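Reviewing the structure listed below.
Note that this complex is displayed minus one protein chain, with the remaining chains in position.
Right after this comes chain A.
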Amino acid sequence: MSAPKATILTADEVRRAMTRIAHEIIERNKGAENLALIGIHTRGIPLAERLAAKLSELEGVDIPTGMLDITLYRDDLSEVAHQPIIRETQVPFDLGQRRVILVDDVLYTGRTVRAALDALIDLGRPVGIQLAVLVDRGHRELPIRADYVGKNLPTASSEVVKVKLHETDGVDSVELWDLEDLK
């Protein structure tokens, strides 16, 4: 049975990375008033919820969260899958009054974030948009960078970063795999 090349973050390290990002968000935004967190399907959603809980704990304010599916905005819809599945988008608050922090697990080419920006702007006009990711693995194809990064991880194109979260996978970890070993 194949195994990851390396464990990049353990459960404790994921927790610490998210706590650090929460502190950075507060510092940069001078508090947490009028913030909102929107997770990109799939693992961006639990990460956004964790960040919202941490921000509430630190600042004593409720932070609304939402979920965003970017399928209809992808620029590779004709190649990505035989039949791309659309999932739920739910942003139950007025974007116009909020500074939105988009949350995803891995930042790679930047195309998902590009699609998410388009999808988000079609829902309203936030005061501003920032980007938080658990892992930035490089290889950008678009001029996009994250405002908050849990772990910068230089990778090869032949490698895969697998983020596992308790809510979706039963465990918290970040692993580095060889693409070949996953086939």
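Note that a contact is a pair of C-beta atoms (placed from the backbone, for glycine too) under 8 Å apart; a residue touches a chain by one contact, two chains touch by 3 or more; residues count from 1.
One rule holds for everything that comes next: contacts and distances are computed from a predicted model.
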item: Name under which UniProt lists the unshown chain, selected from "Iron complex transport system permease protein", "Aspartate carbamoyltransferase", "sulfate adenylyltransferase" or "Oxalate oxidoreductase subunit delta"; value: "Aspartate carbamoyltransferase"
item: Full-complex contact with the absent chain, from A:72, A:127, A:142 or A:156; value: A:72
item: Those residues of chain A which, in the complete complex, touch the missing chain; value: 69, 71-73, 77-89, 118, 122-124
